[in-house]
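As you look at this complex, bear in mind that one protein chain is not there, while each of the others sits in place.
Per-chain numbering from 1; labels A, B and C assigned in written order.
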Amino acid sequence: MATEANSVAHPTLIEVDPFIPADQQKGIHNRWHPDIPAFATVKPGQTFKIQCVDWTGAQIGNNDTSDDIKNVDLTKVHNLSGPIAVEGAEPGDCLVVDILDINVFDKMPWGYTGIFELENGGGLFAREFNSKAAKAIWDLNGVYATSRHIPGVRFAGVTHPGLIGTAPSAELLATWNKREGELISLHATSIPPVAYGPNPTGAYVGQNLDPKVMEKIVREGARTIPGREHGGNCDIKNLSKGSRCYFPVFVKGANLSVGDLHFSQGDGEMSFCGAIEMAGIITFSTSIIKGGVEKFALKQPIFLPSPIDPLYSSKLVFEGIGVDIHGDGKQYNMDASVAYKQAALNAIAYLMKIGYTREQAYLLLSAAPVESHVGAIVDSPNACVTLAIPTGIFDHDILPNPNGFPKRNFGQCAIRSDGAV
Amino acid sequence: MATEANSVAHPTLIEVDPFIPADQQKGIHNRWHPDIPAFATVKPGQTFKIQCVDWTGAQIGNNDTSDDIKNVDLTKVHNLSGPIAVEGAEPGDCLVVDILDINVFDKMPWGYTGIFELENGGGLFAREFNSKAAKAIWDLNGVYATSRHIPGVRFAGVTHPGLIGTAPSAELLATWNKREGELISLHATSIPPVAYGPNPTGAYVGQNLDPKVMEKIVREGARTIPGREHGGNCDIKNLSKGSRCYFPVFVKGANLSVGDLHFSQGDGEMSFCGAIEMAGIITFSTSIIKGGVEKFALKQPIFLPSPIDPLYSSKLVFEGIGVDIHGDGKQYNMDASVAYKQAALNAIAYLMKIGYTREQAYLLLSAAPVESHVGAIVDSPNACVTLAIPTGIFDHDILPNPNGFPKRNFGQCAIRSDGAV
Amino acid sequence: MATEANSVAHPTLIEVDPFIPADQQKGIHNRWHPDIPAFATVKPGQTFKIQCVDWTGAQIGNNDTSDDIKNVDLTKVHNLSGPIAVEGAEPGDCLVVDILDINVFDKMPWGYTGIFELENGGGLFAREFNSKAAKAIWDLNGVYATSRHIPGVRFAGVTHPGLIGTAPSAELLATWNKREGELISLHATSIPPVAYGPNPTGAYVGQNLDPKVMEKIVREGARTIPGREHGGNCDIKNLSKGSRCYFPVFVKGANLSVGDLHFSQGDGEMSFCGAIEMAGIITFSTSIIKGGVEKFALKQPIFLPSPIDPLYSSKLVFEGIGVDIHGDGKQYNMDASVAYKQAALNAIAYLMKIGYTREQAYLLLSAAPVESHVGAIVDSPNACVTLAIPTGIFDHDILPNPNGFPKRNFGQCAIRSDGAV
Partner (left out) sequence: MATEANSVAHPTLIEVDPFIPADQQKGIHNRWHPDIPAFATVKPGQTFKIQCVDWTGAQIGNNDTSDDIKNVDLTKVHNLSGPIAVEGAEPGDCLVVDILDINVFDKMPWGYTGIFELENGGGLFAREFNSKAAKAIWDLNGVYATSRHIPGVRFAGVTHPGLIGTAPSAELLATWNKREGELISLHATSIPPVAYGPNPTGAYVGQNLDPKVMEKIVREGARTIPGREHGGNCDIKNLSKGSRCYFPVFVKGANLSVGDLHFSQGDGEMSFCGAIEMAGIITFSTSIIKGGVEKFALKQPIFLPSPIDPLYSSKLVFEGIGVDIHGDGKQYNMDASVAYKQAALNAIAYLMKIGYTREQAYLLLSAAPVESHVGAIVDSPNACVTLAIPTGIFDHDILPNPNGFPKRNFGQCAIRSDGAV
């Protein structure tokens, strides 16, 4: 018969509490550096679990104002769990990581999506909208998310780690700091900043380290904001539970870290804190392909998507080209980023015709399983990018209606307590 | 019983011959201009067919060298069939277009994909690869394409018009010419050019027009290369047969034109002539939503994709970020175009490990139903873009093999008769 | 350049006229017999086309009464095109058939779905409904079907041959005739009949044959109604264009025949003439696997479905069990056929709540891409079968509405000129 003796739970290698600030907990770090020691070690083939705080480390609450978003301390992100060393992994190998599952904590069945202030974090339209903090709280009911702040929608999560990567070597870290430092120098006064250099303020490694090692890490450690050669904050929604990922290995043990779990996200994650941010538990197993970097020309991770990614076959698709049609009409030169923005602005304008506020539309397109494809990238001078909204996530019909849309009022998302939007 | 009397074929409004140069045929034009008169008129609700030459107008042959690609005359593209006026359509309306079917001519069951010369047409990697002309001929066997020039693959077509749009108003045309002219001025010596201004050389309208009207059209007419507010050369692979499209109307009658039919294309169409280019017959029906531009905030077309787009659920996905990792390592500032290129270069490098040549890989990624998503567009400074290759299009296993790939030789695509690659 | 010289059309091996009675045309036959000679021969690897009349051979017209259905001559069905011999195929081999495309004749862009009379053809509910002839004419607009007789729906075709198979050997034919003859004997008075034995009346082979051979064929030839070991009238909707099929070979040359083309069909094809019946052109290529019957334990055909089958992800699913809940409440013993019927009756009842007539619902569920799964086949005494209606084929919302459904009137399908239903 079934007994405890013949049933073995998968071990949890890092335990955290989602209600305690991240910098008071073990097994968490928020910078990339080769000298951060492995917090735990696994054998290839072993299934194991890792617990993660949300990316801000409990700074955001389940409530109806966005003041916490306004005042978020971004020197303390992203809070990652790890590193996990894999026995036998060496530089030049390929680390195969199966993302077997991602779950919320039973005690915290909610997440959030935020629009950050222009001066604190920004987002894709921070300047266009002169963004003030706004927020949607999502109730996570099993596989579905709904929000009291964005009525009329429900969707299945394409749950994934926003941030997952192997540790950089010293050389790779130096390359990052150099190239990003040069960019920062070129745009020194940009708001929001174009990039974030190493910053000891807020830097954290939840291990007992030699002070000299710690000092080196916080001084040199790369910020976690962008994705890079090792993976990192790629925010790829389809790197979801059920997917198999292949990472290049840069240090002995590979030293995998993970965090910034997302219950759902749209392609682009446009509002910056645009996914449904959550704390939770991720389940992994790993294997190693010796010499995989050379075998597969592996300059960056590759992956196989999950067979259980949500499938909504009916979609409404918006086009965008590399001309600032919603702004000053400027003609760009083969710029897919501008084209993405135009497609997104077209979608926001459409959702506003249905009755959503601009902030609700912005948050919704960030968090829902929206798909954005690069349509054409060779038709000079205009890149073309599409953005597809699944129609099945709405409990009302959003298709173009020959009579126009009936007036509907969906209220507003959570905004600042001073009422500014 | 079934009889000819109770069976009515859908009418063909424009007939062409795919073996005759486009500029010798009626109902074809290759510039955008509001003064090009409607070649035919339809009532809303009517199903009708339009025949189209391939985009070059029969310049490319079914053979095994790429000399015709090398010497293609690009002043004469794209050859569009139309315009078709829809009764009752007025500026400000939304023209609903159902793309009901797209078929090859029985007498021409093949298409081609080309890499253009750096000096004549270019392509996404024209400079990186110092591109010489290359080509793959595709045999179109019903719903599938195969190529003697790229062995080992077979895929179902996501057949679509690369180019479809309504006619611009005079104001809109002026806006295009102004903004693109300014960009050209800024990059006057770029090779390939950053954009193409109006050019009477090669301009063609296959109608008997007053010489003054004709002169105005060829002098002012916008080139067809980029997608714009009216649709145009968007090269969106999912604007495929079975899709329903909503176009803004800028002139009385809407004046729809279509051409550049593609049997298949990957997201991005990276080699420029990257789709499987074909001549063929497209079937439409239309309807009008009065005042649709205002009702739906319709600055650009929107569409509903087709339920019969090919479905390959298993994919191998490559990541790319906004750093020129395959080149000089330059750090870009939130540049999705660069990120797309890196993902594509990662994929090309992978396919070369399997045994394809660089040119074969470049052509294959252009033509096959590859998907490219904008992963993240807010993680400064790196945009992240993915490119997914469906594994089911290969007759061999392309997944990462722990033993590396066996050496295979897939030959080479069609190249120049002087052997240059 | 593109020329006729470098473009070769796929050859058409059998040409028919969809407006001429089948028994006046060459290359058609309507019985299975090993002695029917090959009408044409192909080499493995060759792409070729076969034209087919509709299964009745032009007996049904595009009009608004069902009198032609009432009076259809079923001794003359199904009209198949063939046989096609494949060079090198021998008994015991596996014939691989790629169904590359299926198209309507340009001159006949319509099809029909029929409910047959209880006394002439029947159908799944012939007795329950005491069926009178009824019919829906479908307009085939490219990839879509719509019907003036069933308003409010439009769907993409999962186009397939209802009937395709290799020729039986003499031994296999004898087995069929023996086993079916025994069943007929057991149920000699059943209306409609439980099976159809060989019948010279109406039998036809459109070739000049020795009268003795012809006499043998029409005397012994198996009727085409059921599917059997060689394929035959399996009416599997997913054996559609784009699929690859593996047939056992029973005679030298394999002798493939095909007909009963369906533009679309629901799983089960419940009204008997339930698919959208059409005339048209099918494109094939073939190959041979020597000894494939033994290699793959091939007692019946197997196949790989097409990547372009229509995808409607949202479905409303009805359950049925092996109890005649809609009738006398009888408890059956693990009967999946009864369970299918109950699921179908539940679906019909639901569609009638929306406003369709029983006949419209019956025809719609027969013709649309409805899916029926065997849920459970082991839970004694009740088999459980589901029937799923794609919601996206309707232009109105059919999901359960808390307020019930608004009264709507969709008219009626084509019925008999005497008004009987």
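Couple of notes before you dig in:
One rule holds for everything that comes next: a contact is a pair of C-beta atoms (placed from the backbone, for glycine too) under 8 Å apart; a residue touches a chain by one contact, two chains touch by 3 or more.
Everything numeric in this text was worked out from a predicted model, so none of it was measured.
Listed residues C:Cys52, C:Val86 or C:Ala383: the one in touch with the omitted chain is C:Ala383. The chain not shown here is touched by just one of C:Asp54, C:Glu180 or C:Glu220, and that residue is C:Glu180. Only one of the listed residues, C:Ile28, C:Val258 or C:Ile321, touches the absent chain: C:Ile321. Of the listed positions C:Lys43, C:Arg127, C:Arg148 or C:Lys330, the one in contact with the omitted chain in the full complex is C:Lys330. Touch with the hidden chain on the side of chain C covers residues 94, 96, 122-124, 175, 179-180, 182-183, 187, 192-196, 225-229, 231, 233-238, 246, 267-272, 274, 289, 291-292, 295-297, 299-305, 307, 313-321, 323, 325-326, 329-331, 333-337, 339-340, 342, 346, 349-350, 352-353, 371-386, 388, 399-402, 404-405.
Summarising the interface, chain A meets the missing chain with residues 1-4, 6-10, 18-19, 21, 47, 54, 58-63, 68, 98-101, 103, 106-110, 141-144, 156, 241-242, 279, 283, 285, 306-312, 392. Touching residues on chain B toward the chain that is not drawn are 311-314, 392, 397.
Here is the rule we use: only the chains that are shown with their structure count from here on.
Of all chains shown, the one whose average CA position lies nearest the global CA mean is B. The chain with its CA mean position farthest from that of chain B is C. For the pair chain A and chain C, the distance between C-alpha centroids works out to 50 Å.
Here the spacing of chain A and chain B, counted between their Cα centres, is 32 Å. The set of chain B residues that touch two or more partner chains comprises 307.
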